[in-house]
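All protein chains but one are shown at their positions in the complex.
So, chain A:
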Amino acid sequence: MERIKGKQQKGTNGRLKVKQSLDPLHQMFTFFVLMCMELQLGLALPGSDTWSRPLLKLGLYEDINVNSKKRGFDHGYLEDEFSTASFKNYEKGLVGWPPVETWRRKKLRCQVHNHMTAAENGYCGGRASNSTYVKVKVEGVVIARKIDISIHQSFETLTTTLMTMFDIFDENRRSFKLTYQDKEGDWLIAEDVPWR
């Protein structure tokens, strides 16, 4: 499988994560899609000796290892590709590296970067970006998807669409929880805030 190089996406504009509780049916939802373009938009896969910060909350991969011993070969293979990238390193202790103060990072992140490429969207503060596309990741699923949030009016419709996108069956719907990442990088439960 070829290494896919993508531009690092910056900013922490609303990324959604569908969190899955411990569930024996978990394995059913591990599927593997070879959609290179999708990957290019969303995930950065640098070479193994770079230490870029990953986009996705790392807990996902930890959970995969803990919960499901039986994985499809394909999925396992892709997961190893990922783990040779920066993700494992992030979990291992690249917190606080490079040593740029947290307040400086926040202030810089929230600014208009004049020369960011068009492929990158999503700055916090909303000043630069008019995009309403949001990246969604399902725990246990390797590939993330993008969804246009502006076409939805409620969590109901959003969840339904997401379930369809990731082929999650109705009866298992309840075992999933929608979470989002705010400006400070904290993961919060989506339904706790009003839709707006």
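Observations on the structure shown:
Convention: a residue touches a chain if its C-beta (ideal position, glycine included) is under 8 Å from a C-beta of that chain, and two chains touch if they have at least 3 such contacts; residues count from 1.
Here, contacts and distances are computed from a predicted model.
The chain not displayed here is annotated in its UniProt record as "F-box domain-containing protein", chosen from "Two-component response regulator", "F-box domain-containing protein", "Interleukin 20 receptor subunit beta" or "NADH-ubiquinone oxidoreductase chain 4". For chain A, the list of residues touching the undisplayed chain reads 8, 10, 44, 46-47, 49-53, 92-105, 107-108, 111-115, 127.
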